[in-house]
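Below you'll find the structure I mean.
Certain chains of the assembly are absent from this excerpt, and the rest are unmoved.
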Amino acid sequence: MGQSAFLQNVWYVAGFAKDLRPGERIARQFLNQPVVLWRSEGGMAYALEDRCIHRAMPLSSGPVVGEAIRCPYHGLEFAGNGRCSRIPAQDKIPDTAKLRAYPLVERQGLLWIWMGETDKADLGLVPDYPVHDDPRYAWRSSYFHVAGNWQLLVDNLMDLSHLPYIHANTIGGNPDLHFRTKTQSQKLPHGVRVSRHMPDSDPPPTYIAAAGFTGKVDRWQEIEFEPVMIRIHTGACDAGTGAYEGARDHGFSMLGFHGITPETESTTHYFWSMATNILTDGIPDVVFEQTAATFQEDMEVLELQQQRLSAFPDRPLIDIASDVGGRHTRQFIAKCFKKEEIA
Amino acid sequence: MGQSAFLQNVWYVAGFAKDLRPGERIARQFLNQPVVLWRSEGGMAYALEDRCIHRAMPLSSGPVVGEAIRCPYHGLEFAGNGRCSRIPAQDKIPDTAKLRAYPLVERQGLLWIWMGETDKADLGLVPDYPVHDDPRYAWRSSYFHVAGNWQLLVDNLMDLSHLPYIHANTIGGNPDLHFRTKTQSQKLPHGVRVSRHMPDSDPPPTYIAAAGFTGKVDRWQEIEFEPVMIRIHTGACDAGTGAYEGARDHGFSMLGFHGITPETESTTHYFWSMATNILTDGIPDVVFEQTAATFQEDMEVLELQQQRLSAFPDRPLIDIASDVGGRHTRQFIAKCFKKEEIA
């Protein structure tokens, strides 16, 4: 299960850019490390370890002052690169007066943090998510605190077979349709891709409400894992209008972004957004709210699972036939851990 | 003290039969093991380990479906004997797809569970409690969650000397009478029996209210321990009418059943019932309610004791003269532990 380990040398989502305004700071723990995220009054976002070098005070309890953050206890100030820039009543600041600074990148509405070895933080490795910048889509975002290990959330999202059970009342739909539909799982160089196509099928209620379908549809579910985030594209077009050849703009699309960032071994930050291509009539809000209700059902599942896993960490789990996507993903993650060990 | 150990090969009370109706399930931890108690729609009661073989989900969060219980995450179903009876979208179910099933017996209004080695679960060893089936008595039952080790509860119930202190305002009565009365403690092959007789004494208020005594009474207190439950018979008859020779039906009887089942080293399930032979005028309810108030006083004591025992697990306890019944019981329990070690 890898319950006690985190991948170190990957970019993790630290938050949504819009939730950290100039002059603000957020205390957040990533991979067991306390971090203060803050944005200078000039607008730059930074991540520092959240512990003053002097008396261990969390900097997140102090104010942002210009281009620095100030410890509220004795007034020491630190720049975005971690260097102490002011010690009250002391002229010389030694070179050792320095906090660990975590590389932080702001891109496509997201803040990405690198918790691993600093010299391996390659900007070319930041996952791409152009949807957030694409005017064809409207998106909303949310944050859930998950009382479960991060891999449980990965399992949950890579797995389509729980929909008729956990989400029977929302997006679950007809169990028989789900069981008959074949799941394709494909290993990619940078992750895993799972997809299911339901051609010429009845559209579920949400789809009709959002897109006004009147007949059969070609429906798809496409999920892509890349450490450590997941993109999920679901939707439908009128049957036989080219959805499976890539012509989808005339149909209904839901594009989900899922940033999965470990807080501790048994808790996880879950930053997600939901975008859609129907921009009128309040549809983006409706789609977002239905999604939020659905995800909330999953949160309860993960918390219950974690209770058992914490109580019996060494007992094995048994795979079943429908776990193909989850199994490929766990294998991919195991390979990533292996690589970090060797390096 | 045996603070960290449980007797394994004994029948424990898992609950009252009437509290588990067809189609219902209860999550309960016994001896550190999570168990789901459930009753099929056909009416059979079962106990399974409360952790799905697939993804460790607690089955107690899923529904009972016919003669099976279903995991709410991916829909696996399990029969009362622990075998997996359905895996959605999978034709073959391997023999290893099996949960641990705990022997569960329903008898005399009680559910008895065997947490030890399954092949030693002898139905002949289930403690007998015919009172629950006897039309001469009316009984009520309750459940307390005790924040203390199970042996503290055994001590408490085998001990009559705390009554004038902890229960001064309820059943305590005159301290001097308690101190003058001799306690008899007797080792039995299957347990310990403690008794006290108070011939020709004043009846306490509850007794007068329930049975209308107008003069002196012959009063008795008889307590019997058998791992791990306690039967307590207290009551009185008009003085000189044969109470000590067994003729008691014409007097007032309170028959207490006390099922003591460890949850963890420091918490205990306490299933108890109180029966009486005065069936008119709401007496069974009054007797039950006064008993419940009294037991609640004991719960607070056990919690406070446990706090000190947890903080100083290795410090000894000193016995006093009135501990004779409790001491015999601890000796009996020690012998039971010894037997389990050898076996």
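When the chains are written out, they are named A and B in that same order, and each has its own residue count from 1.
What we mean here is this: a residue touches a chain if its C-beta (ideal position, glycine included) is under 8 Å from a C-beta of that chain, and two chains touch if they have at least 3 such contacts.
None of these values were measured; they are calculated from a predicted model.
Novice: Every chain here is the same sequence and 2 are shown, so how many copies does the full assembly contain in this file?
Specialist: 3
Convention: only the chains that are shown with their structure count from here on.
Novice: Where the CA atoms of subunit A average out and where those of subunit B average out, how many Å apart are those spots?
Specialist: From the centre of subunit A to the centre of subunit B is 49 Å.
Novice: With touch defined as at the start, can you tell me which subunit B residues reach subunit A in the complex?
Specialist: Touching subunit A from subunit B are residues 34, 50-51, 53-58, 61, 71-76, 87-90, 96-97.
Novice: Taking the complex as given, what residues does subunit A use to touch subunit B?
Specialist: It comes out as residues 155, 159, 161-162, 164-166, 175, 179, 301, 304-305, 307-309, 311-312, 315, 317-322.
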